[in-house]
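To start, the structure under review is shown below, and the notes come after it.
Removed: one protein chain of the complex. Kept in place: all other protein chains.
For reference, chains read A, B and C in written order, and residue numbers begin at 1 within each chain.
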Amino acid sequence: MGTEKEVIQVLDEHTIEISLPNQLGYERIAMACSATFARIVGFSSERVEDLKTAVSEACINAMEHGNKNDPDARVVVNMHYEDRVFSVSVMDQGKGRWNSDECCEEPDIEKKIMNLQTPRGLGIFLIKNLVDQVEFNLTTSEGNMVRMIFKMTG
Amino acid sequence: MGTEKEVIQVLDEHTIEISLPNQLGYERIAMACSATFARIVGFSSERVEDLKTAVSEACINAMEHGNKNDPDARVVVNMHYEDRVFSVSVMDQGKGRWNSDECCEEPDIEKKIMNLQTPRGLGIFLIKNLVDQVEFNLTTSEGNMVRMIFKMTG
Amino acid sequence: MKQEIEIRLEKHGDITIFDIQGDVTVFSEPFFNKAYKSANDQGLSKIILKFYENAYINSGGIAVLIQLLAETKKNNQLISITGLSPHFQKIFNMVGISKFARIYSTPEEALANM
Partner (left out) sequence: MKQEIEIRLEKHGDITIFDIQGDVTVFSEPFFNKAYKSANDQGLSKIILKFYENAYINSGGIAVLIQLLAETKKNNQLISITGLSPHFQKIFNMVGISKFARIYSTPEEALANM
């Protein structure tokens, strides 16, 4: 439990929060929201695309794994921009704890093509490769939380 | 007070809610959100444009008039789609009650051009003309609420 | 928060095109005032407002345009609008802007007809 942190979010003037039904496809709404916010504060369109994919993958994981496809569950996405740091937290209501380092084999395209590894298992890999920083092992009073950080450069 | 209704919103599987800081420009985030939701459920791009303008105007009014530009206030936008009805409620924290029928002169372009009427005062006019139905005189425990309805046709 | 609009001026004989990139909102007022003043200083007589298909225009921005129309009307200057999406053509008709400015699809079409 050493790495587990309990997080409380506040809604201040730098923060936007959206609450979604646990329905695949609705991650697009969180993508549009975060993309518009990031564009307003001045991120390049390239970085906005990275953000969109990362937000999409985190929301889908929250829906599929965190909330186990329960249609009554919620996914809450909290976006914060301050001091040139854009952070997105995606929260689910899954009580199951998990560790991104232990959970999954690193994706290997050769193995996938040879059917030696599942074709899935790309979400966390993409997130890690697209964000500046990510923490997977956060918890809220409700469930899991993934926090992704994008830094403004230039 | 005959027309005043107190409204309680629930977050069910048909509902998306977004909470925004009271900052002009951030209405674009609510627009993107509602547009993506409406596209997902199948609205035509023409109707999505109408929705975007109506949501934009209601959010700007909530920021400027409801919350009187207070940077610490919030605007909450609740979107619901069920039975071919898309409704968007925009809530502010303004305690002042107002009535859309009494508050404002109907915009008249001739008068505006002749400086006989303020060039402003178009927001409510646009909303009324773009939505299928709108109620301005709703209140929540927090403040004012405007509810706009878009019906799926065809 | 960046409120971004950029208005570039292009002279075509006695016509000045205002090339309007970005959001048309209440924050656009000083940009339109400056563009109008500088076009006036050069002795313009006709104006084309060139919008782009993906422009965001809200009621605060429309109020700014109405003020500009009022000025051009007072000064007997012809003004046209181009590049509006079908949605904003509808909005401009709703508000009545189209009674005081001719709406064309392209600047070329406006130039040919003014």
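A few remarks follow.
One rule holds for everything that comes next: a contact is a pair of C-beta atoms (placed from the backbone, for glycine too) under 8 Å apart; a residue touches a chain by one contact, two chains touch by 3 or more.
Everything numeric in this text was worked out from a predicted model, so none of it was measured.
Here one chain is not drawn; of A:19, A:36, A:56 or A:78, the residue touching it is A:56. In the complete assembly, the contact with the undisplayed chain comes from A:112, out of A:14, A:65, A:112 or A:151. Chain A meets the missing chain through residues 23-28, 46, 49-50, 53, 56-57, 60, 107-110, 112-115, 118-120, 122-123, 125-126, 129.
We adopt the following convention: only the chains that are shown with their structure count from here on.
Per-chain Cα centroids separate chain B from chain C by 27 Å. Along chain A, residues 40 each make contact with two or more other chains. Counting partner chains per residue, chain C has residues 1 touching two or more of them.
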